[in-house]
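Selected chains only, in their assembly positions.
Naming follows writing order (A and B), and every chain is counted from residue 1.
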Amino acid sequence: MAGSKGKVCLAYSGGLDTSTILAWLLEQGYSVVLGCRREEGSVAIPSPTLAIDEDETQRSRINFGIAVSPLTKYMRHTALQIGAEKASRVRRGALLEGRPVRTYYSPRSRRQFPRLTVQQNAIYEDQYLLGTSLARPIIARGQMKAAAATGCQFVSHGCTGKGNDQIRFEFAFYTINPEIKVIAPWRDPTFYNRFQGRNDLLDYAAEKGIPVTSTKAKPYSMDDNFAHCSYEAGMLEDPNVTPPEDMWTRTVSPLKAPDTPLDITIHFSKGLPVKVVTPSKTVTDSVELFGLLNDLGKEHGVGRVDIVENRFIGLKSRGCYDSPGMTILRLAHISLEGLVLDGRVRALRDNLSKQWSELLYNGYYFSPEREFLQPSLDHAQLRVNGEVRLRLYKGHAYCLGRTSPEKLYSEEDASMDSLTTFDPSETSGFVTINAIRLKKYGLQKAEAGEKF
Amino acid sequence: MAGSKGKVCLAYSGGLDTSTILAWLLEQGYSVVLGCRREEGSVAIPSPTLAIDEDETQRSRINFGIAVSPLTKYMRHTALQIGAEKASRVRRGALLEGRPVRTYYSPRSRRQFPRLTVQQNAIYEDQYLLGTSLARPIIARGQMKAAAATGCQFVSHGCTGKGNDQIRFEFAFYTINPEIKVIAPWRDPTFYNRFQGRNDLLDYAAEKGIPVTSTKAKPYSMDDNFAHCSYEAGMLEDPNVTPPEDMWTRTVSPLKAPDTPLDITIHFSKGLPVKVVTPSKTVTDSVELFGLLNDLGKEHGVGRVDIVENRFIGLKSRGCYDSPGMTILRLAHISLEGLVLDGRVRALRDNLSKQWSELLYNGYYFSPEREFLQPSLDHAQLRVNGEVRLRLYKGHAYCLGRTSPEKLYSEEDASMDSLTTFDPSETSGFVTINAIRLKKYGLQKAEAGEKF
């Protein structure tokens, strides 16, 4: 009987899977709170980088529309069909107690993540910009807020049992509330043995009165958010199959991109993008800025990646991603860091960035080890100030130049023609002393009769 | 008096700088052996990766024409003008004793290096493919062979005192022969104070009868070899100046590249490229193969990089590089590794690759630490077998698919639809156990009143 087993907060998208899960949870005797994205308003989430970010208003606007969808009319309708007594854009306090299904909107503010990944030059296995990885902990945090506000003992999601996302969600759940119980239907034999294919789901939908828009299933699965869109599974499981051109939703084909390149300038403050200038406009609002780069990248076909990656659970998986804005920002950020970061700081930082990226990928955003790495990573960005000029053209971005108020780079010093700040004879000692070890090694090899 | 101070092997290009140095060394009382690149023939150099490379004939053909030029008619003429008694394509044994200047040809075989950097995914500061870095130890080794064969007590080069190359050369010199003495004129005050600009060199050339072709000086310096061409200094010292379009010699402008993409396939064996298939031909010879990728990359404008990098001596420097073949090979190699390398091996290997790359950049190719890293890096390549399909189009290369006889990737396993090889309920335990630590952390934060 609905509610007898306790209350579940379900991350709800309104689609066939989560609608089925909703009906199934009710059938199992749970009452359900739907976690959806709130469309309006904004909730402040404490930023892990506040300490170095004086301009919080600046950073507080990037909003990632992630897989958990906003509550639409259709979703409300669906929920009512399935058994919800009421489903509306209520505020937290308006949630009615005692009903088996209620809706809840997770906070919309996902501001710091994409920028954090840009600041860290975060990348996984040389190519993946972590667009999905960064969304998961934010959704999970929102869902846990909803669960807490509505007194849920359980949280649930529609992730499969083979992927990374289940882990990313659940690590965040358990960290945020170690007492929470997780219901993962796609790992529960009573669920997955009952629903073995799309037809089982459709039959159940018909039985339960779940309205299904008969869209033709894509031959792959997608996950879209403000940062990127990912594609995997289905036909993509053969790593030698080239993705169909119409798969990519966030980038036009480079072959169809404009014949004229576009030159833009991106300004950074403490490693964060704060202004984008194009021939036709200038934006400084962080949401607008990221949206603009997504639009420009899309138009010029920038940001497609096709990789076979290593999932946390040890399986290999082929994923395709288009991340136009992130790709452009990464190039810009790296180009500026070349100018302003000390060389050895960069080398050490790159090690930490790699570890940070692996943690994010594996679902450890909320973890003591990520928290441990953050202060030094943040410190490295304090002087990443300046601007980078870029060209976008048919699938690729190019750095055209960069400038900064920071003074680590000196034309005078770097110049091969100038000796005013540099006495080249000093380098002899540098070479000789560093070669002390090498000479020993050379003698050792010679004595052993080994050749170079 | 010529010869009284001993014998020097000079890395000789025939240009204004090294011709001046040649004349100056004679003037200082040295006799000189010119180290040049031999045009014909081939000298076997023991490969550091022989142990894992069964097909030595395959690998033994890549020949890097590096900065040290082959002895041309012009160079011979120049040398004779300057004071050489004889300068001809002599074999080692034919070198005449007792003359102040002799010519010597360094071996032409520079086969293993570009492939080694491909095998290691070697890259410096996220962007530079190390085209110059890999050439230096090979030239140095050849020059030291020449020096040994001709009984030189000294070696000399024309590198500036601010760059990386002087260090790369000299570390190799000292390792190969710890007794060798180095003459670095551009670090010697008696030389650099006397020749303070191009005019001083031209005056000296006139005085010494050095023939100078009056080519207009480029507003930047270049260094070209089989792997890439680099550009730096001069107008490029302002990191915000966009390089002039006509600077790039190894890639056409992406804007002028063909409107039709080119799809090719690259085959790898143990991490080394062994076959390239294009719509019109198939090549397997390693030199041809690399040359072909350079040509195709050039035609499609693939491989331009513009960075500010951190030199070993601590200066920052702006460098531009076009490396068409290397860029294509790197993408292909990474794409194949995704399919065939175990995930944790890859993570560990990437750390070693980064260290290997820094060693190569800093001139430590011949060093105990590079030698230490090599066996594990080589081991990781044993199963990097398969082929990668790529598209080249207007400045960028794309992976279209990859396949391999190795079986680490399994469609069956990866498939979201298949549960035959996988029991998803197991993942619950994986999550729960990994979350033990995280729950403790969550409790700790809660107790301290800290929020996520």
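Note that a residue touches a chain if its C-beta (ideal position, glycine included) is under 8 Å from a C-beta of that chain, and two chains touch if they have at least 3 such contacts.
Remember, predicted model here, so these are calculated numbers, not experimental data.
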**Report entry** Given 2 visible subunits, total identical subunits the whole complex contains
**Finding:** 4
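Criterion: only the chains that are shown with their structure count from here on.
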**Report entry** Geometric centre distance via CA averages, chain B-chain A, whole Å
**Finding:** 35
**Report entry** Complex interface listing, chain B residues touching chain A
**Finding:** 46, 121, 125-127, 141, 160-163, 166-167, 170-171, 174-178, 182, 184, 186-189, 192, 197, 221, 232-233, 237-242, 254-255, 261, 304, 306-311, 313-318, 334-335, 338-339, 342-344, 346-347, 350-351, 354, 358, 364, 366-368, 389, 393-396, 398-403, 408-411, 413-417, 419, 422, 424-425, 427-428, 430-431, 434-435, 437-443, 451-452
